[in-house]
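Sharing a structure, written as structure tokens. Questions coming.
Only a single protein chain was left out; the remaining protein chains are all shown in position.
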Amino acid sequence: MAIAAEARAAGRWLGRTASLSRDRRWALIASYACLVVFAIMFLFPPYYMLVTSLKTNAEIAALTTNPWIIEQGITFEHYWGLLAESSFPIYFKNTVIVAVLVVAITMVISVLAAYALSRLKFWGSGVLATGIFLTYLVPDSLLFIPLFKVVGSLGLLNSYWALVLVYPTLTVPFCTWIMIGYFASIPKELDEAALIDGANHMQMLWRVFIPVALPGLVAAAIFAFTVSWAAFIYPMAYLYSDDQLVLTVGTVTTLIRGDVFHWGGLMSGALLAAAPPVILYAFLMDYYIAGLTSGATKG
Amino acid sequence: MVAITATDAGTGGGSLRRLLRRRSTIAVLMCVPLLAVVLGLVAYPAVYSLFLSMLNKAETKFVGLDNFLFLFKRETFWMVVRQSILFALVAVLFKALIGFIAAHTINTIPAKGQRKWRGMMMVPWVIPAALSTLGWWWLFEPTYSAINWLLAEFAIPAVPWLSQTFWARFSVIVVNVWFGAPFFLIMYLAALKSIPEELYEAAAIDGANAWQRLVFVTLPMMRNIIAITVLFSIIVTFANFDIVRVLTQGGPRNSTHLFATYAFRLGIESGDIPLGAAVSLFMFPVLAVLAFVILRNVRRRIQAI
Partner (left out) sequence: MTASGSRMSRRRFLGGTVAGAAAVAAPYVKTSHSAGRLSVGLWDHWVPGANEAMEKICLDWGAANNVEITLDFITSIGNKLLLTAQAESRAETGHDVYSVPLWMPSIFRDSLEPVDDLVAEIVSRHGPLVGVADYMAKFDGSWRAVPAPTGSLTLAMVSRLDFYREHAGIDLQTIFPAGERDPALVATWTYDRFLDAAGKLHGAGFSFGAPIAPGADSQGWLGQVFNAFGAVLVDAGGEIAVDSDETRAVLDYLARLTGFMPEAIYAWDDASNNRWLISGQGSTIINPPSAWAVARRDAPEVAAQVWHHDVPKGPAGRFRTSVPFFWGMWKFGQNKGAARALLVDLNERAVVETMLRASQGFDVPLTVSFRDSDVWETATPPAGVLHNYPVRGDEQVIVAGYPAPPAIASQIFTQAIMADLVARVTADGEAFDDAIGWAGDELAGFMRG
């Protein structure tokens, strides 16, 4: 291939530079067109949710109006109803507590394990690294049944602490993998130097690895946050009272009353529930992208 | 304790064997929290589930593999198997493709515009799926479907999104792709960013065109991240619950049931938990082999560096 390519390159080299900028312009236009299509595809459902959340109940129920725009005036009653007259703020608070704790627990577990698995190779470390990923093979839609006993015996039925207990099963394996990949990309010379300076492993992890791997940490933390923010089956199975529920389940159970759906409320609840992760991503996206892969891309 | 051993390792010029042993002791200690989570909250319940799947309906008698043999004779079960495979493979394929194209496209535009675009495209991944699926459901709802309203404006007849087998399967896959593609996008974008620019420069000097650069530079460099993302996505897509549960409840005629929703119907709703557990565990061996092979290759490539 190299020879053929060289031949072609030699033939075209002179004419190439002239057309380059025009080619690039067309490529850019194609890219933007492509992006617009993707953006519409990704954003039209949230847009429709937003529009629905701002309509009056009568307009939502009406069949004669254009569903994609608001014809009979904007109302904030659904948002107001959620924030002022329902337990939504409590769900919000609970979700934040659970998500923050789970992120913290996940990071401690993952970072320790990833350091051990990537730097301190020991008998079985390879199997363990593969094995933790395999935990995803046992789906939460099955696990919640045997975990009834575990959660119940700890007295955590109907307590959001049950979620703090079980969510790490959803977050830890993937985060550990991100961290293994990241740690693997840190040059070995760095820890050898630290070891010679007399640092122990904890000190090395804390002073060398964590600062260097910060993007990886942020990426793992965001992943853990997103997953624990959106998890559905466990809270569905373990929580029922208003003071313990989290957003995903609380929004659904408050706003679907029997065979009556409060669409305006559901849509505003969904959008409000999406706000914190959106803000998080907006601020930390660069870290996220920088941290996700680093090590894992090699090869 | 960790500190003592490590200091020893640093200062003492003791035998290599001792050092290794100490290192492995520390390593195991560092893995204890991980092992606690994996063993206590996944492995133990998983083994217990396996035990459950070998009991009779009333959970009073051990029946061995009878529940699995029973399932093998059920036409509906095989339909669920086929649909789960179709759902997972098609959805993952499109998630991977769309994610890849979108990531690649974003990567070609000037850096200062990238943040805005990728921010927009992350939105589906960020709204909790259980809630955004309700939004989709409202878009598909037969009487009020806003999509059908739009189609009607172009004189296209209403599509029975959730009531005909083909369209219902189509719809659940669309929603899953919509929700999951941004995850691929972000993983790929991160991977693209980490490919050294020199490689492309070298390829350009070789005269490689865009397609060749993609095939001979980009894809090989992204092999691991693609492998891990696809594997992760296959596993979670096979385990999907909320989308089908909210959109179709498995209908019409059980044609959109996945393992998780069918297991829920049998186990929780019909009160036959052993049978539901058997359904849930059915894919485990297949996926385990797949995962093991993929992960071993990934680890080998990482270690080869």
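Here the chain labels run A and B in written order, and each chain numbers its own residues starting at 1.
Criterion: a residue touches a chain if its C-beta (ideal position, glycine included) is under 8 Å from a C-beta of that chain, and two chains touch if they have at least 3 such contacts.
Since we're looking at a predicted model, the values are computed, not measured.
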| item | value |
| --- | --- |
| Residue of B:24, B:56, B:108 or B:212 touching the missing chain in the full complex | B:56 |
| Option touching the unshown chain, where A:51, A:120, A:151 or A:170 are the choices | A:151 |
| Which residue of B:44, B:144 or B:170 touches the chain not shown here | B:144 |
| Missing-partner contacts on chain A, residue numbers | 57-58, 61, 63, 145, 148-149, 151-153, 155, 157-158, 236-238, 240-241, 249, 252-253, 256-261 |
| Where the missing chain touches chain B, by residue | 56-58, 70, 74-76, 140-144, 160-164, 168, 248-254, 265-266, 268-273, 275 |
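The definition used in the following text is that only the chains that are shown with their structure count from here on.
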| item | value |
| --- | --- |
| Chain A partner contacts - residues on chain B that touch it in the complex | 2-3, 5-7, 9-11, 23-24, 26-28, 30-31, 33-34, 37-38, 40-46, 48-49, 52, 98, 101-102, 105-106, 108-109, 115, 117-132, 134-136, 138-139, 143-144, 146, 149-150, 178, 181-182, 186-187, 189-191, 193-195, 205-208, 212, 216, 221-225, 228, 231-232, 235-236, 238-239, 241-242, 259-260, 263-264, 267, 273, 276-277, 280-281, 283-284, 287-288, 291-292, 295-296, 298-299, 301-302, 304-305 |
| Contact set on chain A toward chain B in their complex | 1-2, 5-6, 8-10, 12, 27-28, 31-32, 34-35, 38-39, 41-43, 45-46, 48-49, 52, 63, 66-68, 108-110, 112-113, 115-117, 120-123, 125-126, 128-143, 145-147, 149-150, 165-166, 168-169, 172-174, 176-177, 181, 184, 195-203, 219, 226, 229-230, 232-233, 247-249, 251-252, 263, 266-267, 269-271, 273-274, 277-278, 281-282, 285-286, 288-299 |
